[in-house]
Each structure stands twice: as structure tokens, then as C-alpha cells.
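Got a structure here, written out as C-alpha cells. Questions coming.
Note that this complex is displayed minus one protein chain, with the remaining chains in position.
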Amino acid sequence: MWKESDNKLKATFKFEDFTQAFSFMTEVAFKAEKLQHHPDWHNVYNTVDFALSTHDAGDVVTDKDRELAHEIDKIFKRYE
Amino acid sequence: MWKESDNKLKATFKFEDFTQAFSFMTEVAFKAEKLQHHPDWHNVYNTVDFALSTHDAGDVVTDKDRELAHEIDKIFKRYE
Amino acid sequence: MWKESDNKLKATFKFEDFTQAFSFMTEVAFKAEKLQHHPDWHNVYNTVDFALSTHDAGDVVTDKDRELAHEIDKIFKRYE
Partner (left out) sequence: MWKESDNKLKATFKFEDFTQAFSFMTEVAFKAEKLQHHPDWHNVYNTVDFALSTHDAGDVVTDKDRELAHEIDKIFKRYE
């Protein structure tokens, strides 16, 4: 589901409605804060897009992004 | 899972950890706000307790509580 | 703070850190759900961008967007 392009790790997730999308975002927010690695993300209604990269490494994709992507996938599993 | 006692509809839900419990609470909060019927709820770490009743009906259990309980169950299903 | 361009009502808000930004987003999410008018929004760390327009009106700015913008401003006041 994740694709690397423009030095970013990108994916799009779809939900039933806005409140499911935002509840998913809440759990991702906790995980991001725990990892101290925060996403570049975008939401419109039931859709959440991510474009992950590591600022401190010069805005390229690092293992920190892959770890966050993996955690996001685990959270998303509950909404599928 | 829900039991009626003391004119309240009660249930307890367990999660893996605090952040899962709070993400569940976030989705319940949206649903409660939508129904304009808010829970009496209590959280410690991975546990969330509810004691639902309808204030406007004299603090007894009404269909509004049963509807909210049903919605809570649907949200919880994703965390089981 | 809001500017209209490309048929969107746009603004950017800055916070102390990610958790303040996300708490602000949570309250905006409740308001958006109540108005049944959801933002196109984007977050990176302590920054939240909005680009509001009304899909049902052909993706132009309507009073629904101005109302949501006004509510977002009221919520933001607490974080200034």
C-alpha cells in the first residue's frame, strides 16, 4: 500500500466516514508522539493521505518512516 | 455485556493499552455528540466503564441509553 | 488570517507542538461533524493548514466555509 516517490513514503487510507477517519488519526497521533516522529498528513472527509519523510535526515525516507508506516498499517487493520 | 442496575445501564470494556482505550473513547465521543446523549464514563489505563441513564427522564434507563450502548458495542467490535 | 484563492478559503495555524496542534484538530473535528461540513486540512508537526470549499456547490467557497472558518478561529483563540 505504501509507495516511495519524491523521497517520501506515501499511502492513502479510506474509511466509512469522517468520525472513523478521525478516530484512526487519533490513534496514529499517539503512536507518532510516542515515536517522536510525526507524519505529514492530509484529511478530507473519509480519506487520510500520508507523505512520510525524515526532516533531520534531509527530508528523505529513513527507517523511522518505515517504522511509522508499519504502525499505521497495524492501526488501520482494525478499520478494514 | 450490558447490565441494568441502580437505574443505570452498565458495562466495562478492556483494551490492550491506554492509547487504544482513548482512541475508542474518541469515537464514542463523536457518536455521543451526534446522538446528543452523553455517557457517564470512567477510564483507568486500559479500562473504560459506562453507567448510562437519561437525565431528562429522571435519571432512569431509556431507549436513548440502549441506542448509545448499541453504538458503543459496534465501535468496540473493532478492538476485540 | 483567512484568504480566498483558487476557490478555496485558506489559513495556516501554528502551535507550540504536535499535541497542541492535534488537540486543536480534535475540537475542530467535533465542530465540523456538528456542522456536517468537513475541512480539507493538512498537518505537519505544529502546523495545521486549511483549504475550505463546498463540494456540493461545485467546489467553491460558500457561507458554510465562512461559518466553519469562523468556528475554527474561535477554537484557535484558546491556543494563541
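Lettered A, B and C in written order, each chain numbered from 1.
As a working rule, a residue touches a chain if its C-beta (ideal position, glycine included) is under 8 Å from a C-beta of that chain, and two chains touch if they have at least 3 such contacts.
Values in this document were obtained by computation on a predicted structure and should not be read as measured data.
Undergrad: Using the definition of touch stated at the top, determine which of C:N7, C:S23 or C:N46 touches the missing chain.
TA: Hidden-chain contact among the options goes to C:S23.
Undergrad: Write the list of subunit B residues that the hidden chain touches.
TA: For subunit B, the residues touching the absent chain are 18-19, 22, 25-26, 29, 32-33, 38-45.
Undergrad: In the full complex, which bits of subunit C touch the chain not displayed? Write them out.
TA: 19-20, 22-24, 26-27, 30-31, 34, 78-79
Undergrad: At which residues does subunit A meet the chain that is not included here?
TA: Subunit A touches the chain not shown through residues 26, 29-30, 33-34.
Basically, only the chains that are shown with their structure count from here on.
Undergrad: Measure off the straight-line distance from the CA centroid of subunit A to the CA centroid of subunit C, and report it in whole Å.
TA: 20
Undergrad: What parts of subunit A, by residue number, touch at least two of the other chains?
TA: Subunit A, residues with two or more chain partners: 19, 22, 26.
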